[in-house]
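Left out: one protein chain. Kept in place: all the others.
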Amino acid sequence: MQKHLLTMRVNGEQVELAVRPNATLLDVLREDLELTGVKEGCSEGACGACAVLMNNEPIRSCLTLALEANGAEILTIEGLATGGRLHPLQEAFVEQGAVQCGFCTPGMILSSKALLDRNPQPNDEDIKTALAGSFCRCTGYAKILEAVRAARDGDVGNEGS
Amino acid sequence: MPDDDYKLIGKSVPRIDARAKVTGEALFTADLKFPRMLVAKVLRSPHAHARILNVDTSRAEKLRGVHAVVTGKDTAGEKWGVFRYTRDQQLLCVDKARYLGDEVAAVAAVDEETAEEALKLIFVDYEPLPAVFDFWSAVAPDAPRIHDEYPRNINVEVKIEVGLVDEAFRNCRLVREDTFLAEEDSYFMSEPYAVVANCHADGSVEIWMPNASPHTKAKALSNALRLPLSQVNVRKITIGGAFGGRSDVFPAEFICSLLSIKTQRPVKLVYTREENTIATRMGHAMLTTHKTGVDKNGKVLARESICWLDGGAYSSTGPIATSVPFLCHEQAYNVPNVRFYGYRIYTNKPVRGMIRIHGRSFACGVDTQLDMIGEELGIDPVTMRLVNARRPGETTPTGSHVASCGLVECIEQTAEQSNFLAKFKKSVPNRGIGMGVNSVQTGFPLGIRGGSQAFIKFHEDGGATVISGVVDNGQGNDNMLVQIAAEELGLPMSEIRLISADTESTPTDAGSYSMISTFGGGNAVKRAAEDARAQLFEVASEMLEADPEDLVARDRKIFVRGAPDAGVPLPKVVRQALLLGRPIMGRGAFNPDVDQRREWIGNPSGQLSQAFSFGATVAEVEVDPETGQVKALDVTCAQDCGFALNPLIVEGQFEGSVAMGGQGGMLAEEHRWHNGHCLNPTMLEYKIPTIKEMPRIKPIIVETIDPGGPYGAKEAGMSVAMSSAQAYCCAVGHALGIYFNHYPLTPERIRDAIERKQESKGIKTAWDIEPARIIPPEPKS
Partner (left out) sequence: MRLPPFEYQAPSTLDEALKIKRGQGAAAQILAGGTDLIVNFKHRLFSPATVISLNNIAELKRIEVTHDALVLGAGASLAEVASHPAVNEHFPILVKAIDSIGALGIQRFRGTIGGNLLLQPRCIFYNQSHYWRMSKGLCHRTGGKDCLALEGSDSCHSICSGDTVPTLLALSAQLALAGGGGKRVAPLAEFFTGRGESPWNIMPEEILTEIRIPLPWAPISWSYQRLALRPAVDFPLVNAAAAAIVEKGKLEHFRLVIAALGPAPMVLREVEARLKGAAPTREALDLAQDAAVRVAEGVVVANASASKEYRIQMAGALARRATGEALGLA
C-alpha cells in the first residue's frame, strides 16, 4: 500500500503527513495527531462520538477516509476553546449539567456548534435533528437540550467558572 | 438535619470534571499511549458450545511483529467467580468454549493489523457440542450440560419464605396468577471496553480500564496472576458509563496483563462495540410468575413469585442477580407473607450481569398485576399503590429495617403533578397513563462486604487533597467527594484536589456498583474532613483563644461562630499546625450497618443494606394502533433520594434513568438471537433512544433525610430507572386496554397483542405464557 501525502488544516494549523489510503480520518486524528478528544464509540457511524467538523459541517470521522479530507479544514474538540477561554457551548454544557461520563460530549458539542453556525436561532426540533445521530446513554438528553438552548440564547458564564 | 446554612451541599454546582470533558482533555482508556506499546486482540470461539481439543499457536508466534500469544495453558487453572462458590469461568478457555465469543486465545503485536493477521494463524480443533439457548430447553432433563457440576444447568437457586403464605392466600378476597417475560437487555455504555496493562521490571503491573471497583479488580487480578495485591495497581482513568456492566471481572484485563507480563511491554486491548456487547456482560432474560392475593381493599396479603433467569454461560453476579428483583419489591411494597423461588439457568449465550433496570419482568409484572387486581376490584392504580406502599420504620420480610422512606410522597406527588386520576378515568382513544413504583438498595455486598476509607492532607497554602478509593463511572462521584470535603473544610471546591480510584495510593472502597458511593464513600470523606477540621480547630482554638466547639470553617477562614471578621485564615492554621509538629491529617472510614451474617443463598435474612431509596414514575403515552408505535409524551418521576447533595446532578440521574429504563428499556431495548448468535450487537441495531423520541421529563426530588446518609443522602436515580420501565408498561396497557406481559413493548409486540388479546373475567391480557415453575431438586451426580 502506497502512502499518500495528506494536507489539511486541523484546529487552525496546517498539517502535512503521509498516510496509508485505508486510514480513516479518525485513525489519523487520534493516532498520528494525538487528538484523542475524537472518540471511537461504534466504528460504524451510528453513535456520533467521532464527530468532527469538516469545512464547518458535522461528519463522522470513522466513516471518512483520511485522504478525503485533503485540503479540508478540520475542527476537533481540542480546537474549540480559544486562548484558554471555553466556547459558549462548552460553558453551557458545563453549567447546565449536560456532561456526565463525557464520552459523547465532544461529538455533541461539535454537532451543536455546526448547528448554531448554520442556524443561530434553532428551535427544539432543529436541535434534536442536529443531535439525533449522537447517542448519550447517561443524560436522557434533557440537559444537553438545555445547554444548546442556553448557548443559543447567550445564557452562559453564570457560574463564574 | 439539612442545614439551610450549607455553602455547597444541596446546591447545583457544576461538576469538577466537566471542563476536562468539554475540551477533550479527559483521557479514557483507549486514549492512552505509551512508548513501545503493543496492541492485543482476542480469538473468540466460533461455536456456542464446543470442546477444545487443541490450540496450535506456532504459526501465529512466528509472524513478524507478534510478540506473544496466550491460551488457556497460561491461566494456571485459576477460575473467576464473584463468590467463592461460583468460580466457574476460566479467564481463557481451557477445555471448553461455552458461548459464541468465549475467549480462546490472544495475541500482542506491534499493531492492530498484525494482531488480526496473527489471529488467523491460530488453529483450534473444536468438537462442537449440542447447545441450549433458552431456559426452557436448558432445564430439560436431557439437555446438554454446560458445566459438569450443575445438573439441569441450574446455576443458582434462591429460596425465600417469610410468613404464612398458604394460609394468607386462603384468606384472600382475590388471588391472581400471571406470568411475565422479558428479553435480554444491554448497557450500551458510550465507551467500549478497553484495557491497558503495563508490566514493570519490579514485577508490578499497572492496569487501566473502565471499572466500577478498582479494588475488586485488583484483588481478582492478583489471584489470577498470582501476584501480591501491592503489585497489581489499578489506575484511575475517565470512565464512559457503567450502568452495572463494569462491576464484574472480565477475561480482557487478565489477558492484557498476561500479555504485558510475557512481553515486558505495555499492551492495549480495545474492544469493538460488538465485543463490548457479547464479551463483557448483558442483562438477563427473565420469566416471572407472580401469584398475588389481596383483601377487598386491594391490600396484598400474600405473594409467591417464581423467577427464571437466563444467565448465559457463566455465574458472574448470579446469586445477587437472582435475588435482587425480589428484594426490590419486598422493599417497595409491604407484603407480609412472601415466597420466592429464583433460578438462574445456564445457557450457551453471553454472560449476564446486573443492569440498571435489572428485573424488568419481575417489576413490570408486579405493577401490571396490581392494575389488573385494581380493575377487578374497582380500585384505581394510585390507591392500589398507596395501600401497599412501604412506610418508614417498617421491616422488610427478610429483615431489613427501613429507616427512611418517602414512597407515599413520591406516589402522591407524581400522581398530583401528572393529574393522574383525571387522565386515568377520562378515556382518550389510544392515550394512556401508568404508574410504576420501585425501591433499590443503597449498597449491597458483592463478594467482599467492604466499607470505604478516606484521607485528607493539606498543602501549605491551605488547599487540601482528598484521597479516596471511590471510582467515578460518569455519574459524578468525583464531584460528590470534593463537594462534601469543601463543605466540611470551608474551602472552595477549586482548592481541593482528588486522588481516587487508584489501588496503589488510595484506601479500599467497595466500588460504585450497587448505588453505594455517596452513602459509603461520601460518608467516609465526610468523616475524614470532620477529622481534619477537628484537628484544625484544635490549633485554631489556641490561636483564637476560643473553645473548638464554637469554631466554624468557611470561606478559607476559621472563626468563632457569629464573628467571621475576627477569624484566622485557614492557610495560617495549616502552617501553624506544621510548626507545632501536629500536621493536619484527616482520616475517615465508613462501614454500612448491615448484617454480616446475611448471605444471598445460604442466609437471605438480616439487614441487607443500611438505606433504601424509593421512587414512583408516571408515564403518559400515545399509541398508534395501526403500527404499534408508541410516543411518550410526558414523564413525571419522583424519588426519595434522602437528600439531594447536588440537585443538578440528581436531576440528570433521573432523566438518564427515564431514557434507559422507560423509553429504551420498555419500548425498544432487547437482544434478538439466531441460535447462539446475537443479531444486534451494535449501536445501529440495538435500539437505545435518540434525542428525538425523548418525552418531556419532570423530575421531583423527595427528601427524607436518611439518618445514616451523608447529610441524609441515599442512592439517587436507580429507583427512577426501574419505576420508569413499569410506568411505561402500565401506560401502554392503559392506552389499549390490554395488560402486557412480554417485554419490551416493541411495535410488533403491540400489534401482535392487539390482534391476539384475550379476555377473562373482564381483564384483557396480551399473551398466554407458560408459567415459571418450581424446579424440583435433583440429586447431585
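Note that the chains take the letters A and B in the order they are written out, and that residue 1 is the start of every chain.
Following the convention adopted for this analysis, contacts are C-beta pairs under 8 Å (C-beta built on N, C-alpha and C of every residue); 3 or more make two chains touch, one makes a residue touch a chain.
From a predicted model like this one, the values you see are computed outputs, not experimental measurements.
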item	value
Residue in contact with the excluded chain [from B:25, B:56, B:78 or B:112]	B:112
Residue, one of B:84, B:674 or B:761, that touches the chain absent here	B:674
Residues from subunit B at the interface with the omitted partner, ascending	44-47, 100, 112-113, 116, 272, 274, 626-629, 668, 672, 674, 677, 679-681, 684-685, 687, 689-690, 692-693, 746-748, 751-752
Subunit A residues touching the omitted chain (full complex)	1-2, 4, 20-24, 27, 43-46, 48, 51, 54, 57-60, 62-65, 67-68, 70, 107, 111, 129-134
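The definition used in the following text is that only the chains that are shown with their structure count from here on.
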item	value
Between subunit A and subunit B, centroid-to-centroid distance (C-alpha), Å	30
Subunit B residues within the subunit A interface of the complex	12-15, 17-28, 30-31, 33, 187-192, 238-241, 243, 270, 272-273, 473-476, 648-649, 651-652, 654-660, 663, 682-684, 688-692, 694, 697
Complex contact set, residues of subunit A against subunit B	30, 34-44, 46-47, 49, 76-78, 80-81, 86, 90, 93-97, 99-106, 109, 127-129, 131-145, 159, 161
